[in-house]
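Just one protein chain is left out here, and the rest sit where they should.
In order of appearance the chains are A and B, and numbering begins at 1 in each one.
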Amino acid sequence: MSFPWAEHYTPKHPVMQWMDEKLPLPRLVYNAVGAGYPVPRNLNYFWNFGVLAGLALVIQIVTGIIMAMHYGANDLVAFATVEQTMRDVNSGWLMRYAHANGASFFFIVVYLHIFRGLFYGSYKAPREMVWLLGLVIFLLMMATAFMGYVLPWGQMSYWGAKVITGLFGAIPVVGEPIQTWLLGGFAPGNASLNRFFSLHFLLPFVIAGVIILHIWALHIPGSSNPTGVEVKGPQDTVPFHPYYTAKDGFGAGVFLILFSIMLFYAPNYLGHPDNYIEANPLSTPAHIVPEWYFWPFYAILRAFTVDFFFVPAKLLGVLAMFASILLLFFLPWLDNSPVRSGNYRPVFKKFFLILVIDVLILGYCGGAPAEEPYVMISQVAAAYYFAHFLIILPLISRFEKPLPLPGSITESVLHRHSIKGEQDALPGMGADPQPSNAG
Amino acid sequence: MVRIGAFFVGLFFAGWLLVSFLMGAVAYVAEPPQPTVEHEFHLAPKHVSFSFEGPFGTYDRRQLQRGFQVFKEVCSACHSLKFVAFRDLEALGYNEAEVKAIAKQWAIKTPDVDPATGEMSTRDPVPADHFPKPFANNVAAAAANNNAIPPDLSLMTKARHHGSAYVYSLITGYRNQQGYRNEDGKELLKEFPDARTPEGLHFNPYFANLNLAMAPPLTADGQVTYGDGTKPTVDQMAQDVAAFLTWTAEPKLENRRRAGLATIVFLLIATGLAYMAYQNIWADKKKAA
Partner (left out) sequence: MASVEHSDGQTLSGGEEVRRRDFINIAAVSFAGIGAVAVVVPLIDQMNPSADVLALASTEVDLSAIQPGQAIKTTFRSQPLFVRHLTPKEIAEADKVDPSTLRDPQTLEERTVDGKKQWLVTMGVCTHLGCVPLGAGEGENKGEYGGYFCPCHGSSYDTAARIRKGPAPKNLEVPEFAFTSDTAILVG
């Protein structure tokens, strides 16, 4: 695909040769995530999160299919079947906790993946399509996660379904009919539960499909890298396999350790106690919050407290919440600085740091009760969020004076090694028995 | 074009948020929110230590049996335990025959259909049955309990923050509201004269809204007679039943922690090897171009 010096798939075994003629699937894999895909040699650990997100999706699909084997999508039994899975099904508790915590870990790695892209300018030409498809995946994940959270039919499930579908009710004129249509009733009920289950089962496979497009689009220009300087020649790349399969293998190990600590020792830490109470349409929990990964958006939703002339605050909040995600679709055209990597953009770097802190603050406020001072803090933080993407970024890209870029990826790697006082060995002389830990 | 449009959209959202902030701030200063009685007088659960705490904690089987006895003799009159089956009690250390006897002698009977007449009837529970509910439905439960429905206890310790300590604190936390002061020395009825506990409810600072429908369930030492010689003080009984309800909510806790230890040890070794393999493979590339 991408570079002329990419290694070519040459099956040696006759069976593989036969296969390659009839259905070149091994060739496809070889060129996508094998030795046939040349990757910049200077990727740092932030480039691990794409593969980890894929791993998280696999965990979710496998455990999810198993949960579905034991689940009853009916409002009378849904809660009880989940409990039965936890208590009576062999290893059922493991599957359920893995699925619930797996969702959180999926979002953790995807957020890191997104922020990596934001910092290193991965959304810029020629990779706009990779970024746009990534955002589609993110939206699908949010829809899937929301509907999945409804399925245990606990108090938070029920009231989450009610509140989130209520967002559509804010739309003038058509809002209430849409809400009723979404729920299949006037409040969440059996009809809602069944359709959410059906869609929750379907969407992960749609996500898998869009991931294929995401990787396809990525392979046309090839992966970006921390310098943001494009690949100039074979000396700048290494084959994906074994170099990055080995690195991703290590990354996957670290991911699984952290995941296991959560899953086996604090499985309910990220959940909400109220969801262990069966759904009760007659009593709202004192403090409704979505799962943590929605908190920043929930804070933006609640930050609008004042009507704008004839536009009610509720509608403004809904519009702003959707806008906060939709604006990311315009990012490749909002930030038109020719320099990709934040490492060479001193002003951008400072504002990026503010953005990270800002989103963390929004997240904290979104999880806090809807009372002061959290609402006031989230108003300021949400204002910065919009200003950052819609005003500050375009201005920075216009006025910022970037640092000098390295001539090539290899130059930057050599530069880094010479700083560390290591000898610059000649090509092919690297058989020193002491493995280097540099980089 | 995109950037000009974005600029105005950004200006609108950010600007209106700052306006909202200023209006909120003015209102906040002009009329600071009044502290509520829950905010001032609700207490977080007491500190109490259980054998199952920490990453390697396990259940104390004798304590669970004592807790089960408290549940059986006190709680089960009003509270259901619908997600737990009698057969599950084998995990507490009872053998098959004992479980069978417990089920058969259970005071509440399992609803069934009379095989001869088809009428609704009841029968003795068997180990495969879940604990029968004391009330046929919520209406019956509310009618018998002054309009408050006693909640199911199967998941109670997972349905509250710090659930085990919460159950213990709630049971031992009833106070006389007259003259009750918080840690700051504020007297509740002086600060909030309207917050007097209504007739039929019971003041308990560990309960979210301070007024609990349940009357103090454990009132006197020795209310239950333990077979294992443990002194049945109210405090002891409350701890035991909190431990029992922790088990009912999370019966697989020990399996989970054992499996976790094995998994994490394995993963640490595997990840260590993966790191070494990674360094190996990159050894040449790290040095030179």
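Keep in mind that, in the parts below, contacts are C-beta pairs under 8 Å (C-beta built on N, C-alpha and C of every residue); 3 or more make two chains touch, one makes a residue touch a chain.
This one's a predicted model, so the numbers in the text were calculated from it and none came from an experiment.
*Asks:* Could you tell me which displayed chains border the chain that was left out of the figure?
*Replies:* Per the contact definition above, the missing chain touches A, B.
*Asks:* Give the residue, chosen from A:Leu28, A:Met69 or A:Leu326, that touches the chain omitted from the document.
*Replies:* A:Met69
*Asks:* Touching the absent chain in the whole complex: find that residue among A:Gly117, A:Gly134 or A:Gly249.
*Replies:* Checking the options A:Gly117, A:Gly134 or A:Gly249, the one contacting the hidden chain is A:Gly249.
*Asks:* Out of A:Gln84, A:Gln235 or A:Asn280, which residue would touch the omitted chain in the full complex?
*Replies:* If we include the chain that is not displayed, A:Gln84 is the one touching it.
*Asks:* Which of these touches the unseen chain: B:Gly10, B:Pro45, B:Gly67 or B:Pro127?
*Replies:* The missing chain is touched by B:Pro127.
*Asks:* Taking the full complex into account, what residues of chain B touch the chain not shown?
*Replies:* 85, 87, 127-128, 266-267, 269-270, 273-274, 276-277, 280-281, 283-284
*Asks:* Would you write out the residues of chain A that touch the absent chain, in ascending order?
*Replies:* Residues 35, 62, 66, 69-70, 84, 87-92, 94-95, 239, 241-243, 245-246, 249, 428-431, 433 of chain A touch the chain absent from view.
Convention: only the chains that are shown with their structure count from here on.
*Asks:* Hey, how far is the Cα centre of chain A from the one of chain B, in Å?
*Replies:* Centre separation, chain A to chain B: 32 Å.
*Asks:* Going by the contact rule at the top, pick out the chain B residues touching chain A in the complex.
*Replies:* 2-3, 6-7, 9-11, 13-21, 23-25, 28, 33, 55, 83-84, 88, 151-152, 154-155, 158-161, 163, 208, 249, 251-252, 255-257, 259-261, 263-264, 267-268, 270-271, 274-275, 277-289
*Asks:* In the complex, go through chain A and note every residue touching chain B.
*Replies:* 41, 80, 83-84, 86-87, 93-94, 97, 235, 238, 242-243, 246-247, 249-250, 252-254, 256-257, 260-261, 263-265, 267-268, 273-274, 276-278, 286, 303-306, 308, 313, 316, 320, 323, 327, 330, 333-334, 336, 371-373, 375-376, 379-380, 382-384, 386-387, 389-391, 394, 410, 413-414, 417, 422-432, 435-439
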